[in-house]
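Omission of a single protein chain aside, the complex is shown with its protein chains in their original locations.
Going in written order, the chains are labelled A and B, and every chain counts its residues from 1.
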Amino acid sequence: MIEFRMPSLGADMEAGTLVEWLVEPGHNVKRGDIIAVVDTQKGLIDIEVFDEGTISKLLVKENEKVPVGTLMALIKSDDEILEKKEESIPEIKTEKKKEGEQIKITEIPRGINASPLAKKMAAEKGIDLTAIKGTGEGGAITKVDVEKAITGLIAPPEEKKTAYSENIRMAVAAAMSKSNREIPHYYLETKVDMSKALVWLSEANKERPVRQRLLPVVLLIKAVARALTEVPDLNSYWENGLQKKTDINIGFVVSLRGGGLMIPAIHNADKKSVDELMAVLNDIIPRARAMKLRSSELSETTFTITNLGEGNAETVYGVIYPPQVALAGFGSITEQPWAETGMLDVRPVMNITLSADHRATDGATGSRFLMAVKNYLGEPGSL
Amino acid sequence: MMSTNNTIKLTYREALKQGIRDALLKEEKSFLLGEDVGRYGGAFAVSKGLLQEFGPERIMDVPLSESGFVGAGIGAALNGMRPIVEVMTVNFSLLAMDQIVNNAATLLHMSGGQMNVPVVIRISCGIGRQLAAQHSHSWEPLFAHIPGLKVLSAGTHEDARGMLLTALQSPDPVIIFEYTFMLNTEAEIPANAGAVDISKARVRREGKDISIITYGAGVYKALDAAKELMATGVNAEVIDLRILRPLDDETIFNSVRKTHRVLLVEEAWGAVNISSEVSARIMENVFYELDAPVQRLGGVEIPIPYPKHLEDASIPQKDDIINKVTKMLQHD
Partner (left out) sequence: MEAIKPIQTTLLPDKTYGMKLLYQMMLIRRFEQKSAELYTKEKIRGFLHLYVGEEAVAVGVMNSLSMKDNILCTYREHGHALVRGVSPGAIMAEMYGKQEGCSRGRGGSMHLFDAKTKFFGGNAIVAGHLPVAVGMALAAKKQKKDEITCCFFGEGAAAEGEFHEAMNLATLWSVPVLFVCENNLYAMGTAIRFSHSVVELEKKAPGYGIDVAAVDGMDVLAVEKAAKEAIQKIKQTGKPFFLVCNTYRFRAHSMFDAELYREKTEVEEWKKRDPIPKLQELLMNENIISKTDMDAMNTQVEKEVQQAVDFAEAGTWEPVEDLAKYLYREKEKL
């Protein structure tokens, strides 16, 4: 039996109203005959039949509105059987999440006037953006602000137009207060004869062009780095207990001319030669003074040293930068009476102090560290 | 500046002419057809002398039938030639838009990959010669919207000289925008300048503080602005998009990763322009590299007015770029 259905005459035709059957059961029809009139939104349309045969049954009544595809009549053909092969439009494949698959959402603080980059950096470094005052357009927290915060130089929420250096001063104050409040400091001190070191330096500098000459500070950094390899407990963070650090990144305190501090990190100081260390210092100190440090240079310090240098106080008791657990302070080198093997002499002497977190270590550890530094400086060739 | 052995100094007009001449010499299937390209010498004297050199078979004056001759260019391309069609101004190109959009951009796809259309259509455009609202606009975005076209913008003398020859090698339809207000400007280009690539954006000036992304008439303005900004300590990078479709995303994104700040500059009307698209792509791909909102300087949304002071005010100028960058980089 041939099925005569409501034809689809356009993608926008959904249904049609049968106005009139032009045939009755028993009528013979041939291909192309008009057998019905259907009303559509475009008007009356003659409906033709595409098969030959005899009308068997009319299934839709006149004035009935039926959707496209509705069976309207049955036609009996002589050679029956019209193969009907269904083929459907392929299903559009859309990617579906597998069940149970978690969508990872990056933790980005919301509702804070900070740049995407600043938010990303803060998330990576665990910086609390609400504690930072933005200095970008419209008060937005930008990359620069986060970099400052990473060094602990948190700009406190203050009135506008405060001088930048004052902000840093206040930030130092805040960080140091927090340290003094939370960290139970202990202090150790020793003196070291720097004569061998200075002689070694002057010999070493004879072979070097002016621009590559070494300063005493490189020996201090190197000695500290080597000592830390022997006393790794001091190269640690105090964060839910002692977290030892693999890399030895020495933070070097640079005083800013307008007040305040920047502490660039010298990465893997133990693995660098004195010449490499000098090169790093030559690069990093001017940039620190210009406050143009990279965020990695401000954020990965594992141990800090402060060096007062010539013409300054002889002893410095530093305040630890959390979450570090210790800080070494070097006073200026001064001529002092020095007793050795029963003889009294005048030597260039430097006072070294260690400020350490008592939660992390105790005096014996600190003492081992100071002695190691002292030994290295006494044998500068070994550095 | 004096010419040296390695560079020559020439006008943008001369660069275009040398490009056409070079193309006609090197590609024997090429010919130029357009309104007044022959006997008149080109509406802007770009093709002056070429009729005498190449003859009327290769330098064809056509009647004022934009749809007709652009369509004929498409047909000639379908049948083995490499036509260079010149449309006198971008405003007139709209009369040929049916041919460009419904035929040139569509035939390859509609034929299931059988029929390609290697036609090059050069269109003069740009603002700044007091030609008012029917002879001066920056409508690159209208064309860059059309998949199937390759859309180029010759913002420098080097590209004016070299884009055409490369475009003629393309198996697909290429639109080249040229800037009439630059015709008399001079610049130095390498003496051996020739074909240039037509796939990559170009970093015209390296910088680190901000990326100024532009094309066409914006390129020299942005470079001038960057030069002045340097005096204030701002080191701006200038990117010339050159290819407006398909866009070279990587050059854009790499610059954003470096500078973290973006200013988009173009003369086309502000809404729904190239900058809109570039900005969106930056959001989609390198959002977390941004340290400030992406900013745009586009044309004021008004038909281009006749008086000089209003015309100047209707498009971004060098000082607008400088002011915008300064504001974006200002810290409290």
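We take it that a residue touches a chain if its C-beta (ideal position, glycine included) is under 8 Å from a C-beta of that chain, and two chains touch if they have at least 3 such contacts.
Owing to the predicted nature of the structure, the values given are computational and were not obtained by experimental measurement.
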Inset, instruction - Decide which residue listed in B:V62, B:I274 or B:I304 touches the omitted chain of the complex. - result: B:V62
Inset, instruction - Would you mind spotting which of A:R31, A:K65 or A:K271 touches the chain that isn't drawn? - result: A:R31
Inset, instruction - Sort through B:L24, B:V46, B:V70 or B:V87 and give me the one touching the missing partner chain. - result: B:V70
Legend entry - Chain not shown: contacting residue from B:L78, B:L94, B:V203 or B:M230: B:L78
Inset, instruction - Mind listing the chain B residues that contact the chain we can't see here? - result: 31, 57, 62-63, 65, 67-81, 83, 98-99, 102-103, 107-116, 147-148, 150, 170-172
Inset, instruction - Over the whole complex, note the residues of chain A touching the chain we left out. - result: 5, 7-13, 31-32, 40, 42-45, 48, 50, 68-69, 85, 87, 89-90, 92-93
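Following the convention adopted for this analysis, only the chains that are shown with their structure count from here on.
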Inset, instruction - Could you pull out which chain B residues touch chain A in their complex? - result: 260, 287-292, 327-328, 330-332
Legend entry - Of all residues in chain A, those that touch chain B in their complex: 115-120, 135-137, 139-140, 142-144, 160-161
